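Notes follow once the structure below has been shown.
The excerpt is restricted to a subset of chains, each kept in its original location.
All chains are identified by letter, namely A, B and C, in their written order; residue positions are counted from 1 within each chain.
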């Protein structure tokens, strides 16, 4: 574990950079100040980069668009690997027909639509179509009535023996400097506990997220894990997952892990990043290097 | 473990009977058929009895009234020991002043009102009164907006270091022959997990429920645990809790534990009742005995 | 939550004091310096006191003797309430005959011997006597071969559907200033997880420990919970358990909770003692008061 002053010296050691999104590139206040310099540098140096994010609320195209609106045009949809994409791959491979019931917004459901499958909000499942429900997916914490639809989801799962996908493993997410929101991953764990069944989870720290990004690269060129570094703000998702997959890891202190807590939390959890860096901002010298 | 045909032969061995409510005396369809004979027999034989129930949704008086409406007048409010009563005792002893924020119906909050304390729905906590909130209580799954108020409860607990009481440990409860409902105990576990704090739970199988009933009796006469039997339909609350407290226990098959499952579940859980009986109905012979 | 300088001012407010043992009265280095002054003061003021301890390794008489050897004669066996005593009460009430198999030292088994029951080390259970084994008890981490006897315990529990008692809920205990030891409670949790059955645990924070002490007092006089204070060094056993039972609580900083950590840990766990005091030593003024 080394403390690094300038994120540039990390980038210079690797060919491919995986970034977590929230707490690394953006916060609830917008982009991390200066982060656009990092992506300019990556482009100039012809490094590859991917955003590896626990987010199933929107499609990669919509996620990319949200960066563009903030002024970060370097992040295009083909750079984004989300837990929602793994959910879509699962449905493509494993659910051949019938209805996929979901909890989330229409946006979150739209991009997992697949030929042959019909997505339907849990609220619209009823006695006439329940027998065709072949999967249930937890996509987003918004877009439905919690009381009605969480109770309904429990009762669907008591009647149907079907795969349940949790498309975002987070239990809470930051809403403002003071407040958090309960995430769909936390809700899913409550329901898993009540129905006593085992759900399938996609998202960091699970290796399948990293594998998906790794495979995207290997489609067009050979790569070794030693050429990749994972940058994140959360020890038990970004750093634990990156470490386990065999990547070097960087913990930045612009999100979940605060500068004053970092040593305590590394010791307490035993999750050790390869590097610690205040932020993921490349600082160039006066002459631009 | 003995199988007993007639519940009467169990009653005849003990002086005091503790009954669970749901699944033993009543179901979602009303009273268990014939259960009034049990209470007539108990009265005739001058046995004592108590209803020991994980229920914080209403006061003992309101719970008793609901039995009266179904035609069972033998259950008076002084016969009822509920997890809500333990919550009230906790507040009396441990929270001296300020606001007690709650999740539940106004009914559930009313009877825990105590001199010096002010109960307030979580929805009405705001920046002007949050500093006076000295406890938060999970009372009932109804009476509030889940999305708004569960998120608000999480954020109150991030700002205030206060005791949190879960007045009902159940994670789900039966609604009809086909459906269940998520109970406040399940919701509380989700929030406990998200905020990472340790909540205080009242309800079976915890010994404090049994202690409360035991103490009610000891206020007017000496009693030994060997004179009491606990009757319930659920292995991991009624039977486990009764066993641990040192009571003999009867599992009845009119609720949570089905006749076809009983052996498998006893073996799987290792929770062994003293007796198994189809139901808690006293069957008298032709001449009334 | 108030910080108190002198433990004397706490004692002066209550009639009865419950003390945890390890980290409050003694450490691995012997008695807490000056603690004998506390017990002299209690005797002089005719206060009642009890040691409420998660310890099933020895009988109350042997535990008392160990204090006497350290020079603290005020702690007699009738002042001690241990999780081992609750185990013995459970056996007296609930296991009528047969063999009680145990993991622990002969000393730990001796005092739970009860008329009609036969205690036997797990190592001596075999195909000729296994059918008579009617309970299995986790008493102490010493006195048996871990590899042989833990595996044997697992297989006994796969063959016999019997109550399993964990007589000490702690998962680890301090051995020296640098080292800890795995406690029998930690081992029991591993085996509970493997066999998938539900064990019965005696020990703080469970209310039954506090009830047992409370009942000892009530045998000879009336008492209210408001007259009692629980003194401990561990938030999630002593303080959580005391709070839940309705007692006022004092956290002392001579054991598990270090002075530098106390605020962080109270905020992190949400477990709030009534008072915090550096230690449980009564400091008298120059003239003895």
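In the analysis below, contacts are C-beta pairs under 8 Å (C-beta built on N, C-alpha and C of every residue); 3 or more make two chains touch, one makes a residue touch a chain.
Owing to the predicted nature of the structure, the values given are computational and were not obtained by experimental measurement.
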item: Where 3 copies are displayed, count of copies in the complete assembly; value: 4
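Convention: only the chains that are shown with their structure count from here on.
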item: Minimal step count in the chain contact network, chain A to chain C; value: 2
item: Interface residue identity across copies chain B, chain C - same or different by half; value: same
item: Equivalent-chain rotation between chain B and chain A, CA atoms, steps of 5 degrees; value: 180
item: Approximate Å spacing (C-alpha centroids) for the pair chain A, chain C; value: 45
item: Whole-Å gap separating chain A and chain B, where each centre is the average of the chain's CA atoms; value: 41
item: Chain centre separation in whole Å, for chain C relative to chain B (CA means); value: 28
item: Numbers and ranges of chain C residues touching at least 2 other chains; value: none
item: For the chain B and chain C complex, residues of the former touching the latter; value: 89-90, 93-94, 157, 161-164, 195-200, 206-208, 211, 225-226, 236, 240, 243-247, 266-272
item: Touching residues on chain A, where the partner in the complex is chain B; value: 145-147, 150-151, 154-155, 158-159, 171-172, 178-182, 186-187, 189-191, 193-194
